[in-house]
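Could you have a look at this structure, given as structure tokens, before my questions?
Here is chain A:
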Amino acid sequence: MTRRQYVTGMIAMALAGVIFILPFVFIFLTAMKTKKDASLLTFTWPKEWHLAQNFLDVLKTQNYQLLLAYFNSSVITVGAVAMLIVFGALVGYVLQRRQSRWNNLIFGAVLVGLIVPPAVVPTIWVMQGLHLFKTIHGMIFIQVAYGLAFSVLLYRSFIATIPRDLDEAAIIDGARPLQVFFKVILPLLKPVTVTLIVVQSIAIFNDFTNPLYYLPGKDNVTVQLTLFNFQSQFVSQFNLLFMNILLVTIPPLIVFIFFNRQIVAGMTAGAVKG
Partner candidate 1 sequence: MTAVILKSLKKSFGAVNVIKGVDLEVASGEFCVFVGPSGCGKSTLLRIIAGLESATDGEIWIDGREVSGVEPSRRGIAMVFQSYALYPHLTVRENIGFGLSLAKLPKAEIKSKVDAAGAALQLGPLMDRKPRALSGGQRQRVAIGRAIVRDPKVFLFDEPLSNLDAALRAQMRIELTDLHRRLGATMIYVTHDQVEAMTMADKIVVLNAGGIEQVGTPMDLYNHPVSPFVAGFIGSPKMNLYDGAVAQAMGCATYGIRPEHVTLSASEGKWQGKVRHVEHLGADTVVYLDVPRLGDLVARAAGELKVAHGDTLWASPVESREFRFA
Partner candidate 2 sequence: MKERPSPYPYWFVLPAAVIFVTLFLVPTVASFWFSLTRWDLFTTTFIGLDNYRQFFKEPQLTRSLFNTVVYAVITSGTKSVLGLLLAVALTSGLWGQGFLRTVVFFPVLVSTIGVGITFATLMHPTKGLINVSLAAIGLDGPGWLTNATLAIYSVAMIDLWKGIGLATVIYIAGLSAISPDYYEAARIDGATRMQQFWRVTVPLVRPATVTVVTLSLIGGLRSFDLIWATTRGGPGFSSDVLASVIYKQYQAGFYGLSTAGNVILFLMIAVIILPLTWWFNRREVDL
């Protein structure tokens, strides 16, 4: 490594530190402070460490609303991701394998799904008609509807790399279509599946807009909604507010630490294909 690379690297580190790391350190420090200390909004070491105290206070707010929020968010995420994997793979599979006139239509629908902004009020109107409005399972279906385009896109391009011979060998062995899909294809899709689980989970967990529209009400809170509402709740308690932010940041952080490679691969998957 040349000296220039070292020096530039150091300068870059320092800049990156200030720009990208400092805000997170601020969140952490403020989350540890007492109410008075935090309200000063300074970038200082906490006078007293109130980690456990702040943590419990946030948790207990509004009757342990945060716990309910985590539960709801988890249910929505798991339910939606499971459907996105299976349904998305099924479509990607047929789209890639079967040559038909419908392919262009399906592909067009995928593009529409990626670009077009959902029409929110008409969607509420539809959901009310189907008794899905303000329900958790309704929310799950919404996340599936909005996430299908991306899933289908990834699956389709990955299935293109699985040789057709494998399907045909299984068919010769007597497998029926569903068996071919679940026993031969789906296991081979593991890399994409892992990537999708990671990327979609983070996206759904971080989603604020859709629960705001489709899941109003105290019983249906999600993690992001809770955080938003606590702004007015903790108007003078910055320490608790930032503890909440910290708690909301931790799950994606954990996922990122373990699945960094898959996340980056997923995000760029659409990219190089354009």
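Convention: a residue touches a chain if its C-beta (ideal position, glycine included) is under 8 Å from a C-beta of that chain, and two chains touch if they have at least 3 such contacts; residues count from 1.
Selection criteria: all candidates are chains of the complex that A comes from, given by their letters.
Because the structure is predicted, anything quoted here is derived from the model rather than measured.
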Legend entry - Result, touching chain for chain A in the complex among 1 or 2: 2
Legend entry - Of all residues in chain A, those that touch candidate 2 in their complex: 1, 5-6, 8-10, 12-13, 16-17, 19-21, 23-24, 26-27, 30, 40-43, 83, 86-88, 90-91, 93-94, 97-98, 102, 106, 109, 112-123, 125-127, 130, 141-142, 144-146, 148, 152, 167, 171, 177, 180-181, 202, 205-206, 208-209, 212-213, 223-224, 227-228, 231, 238, 241-242, 245, 248-249, 252-253, 255-256, 260, 263-264, 267-268, 270-274
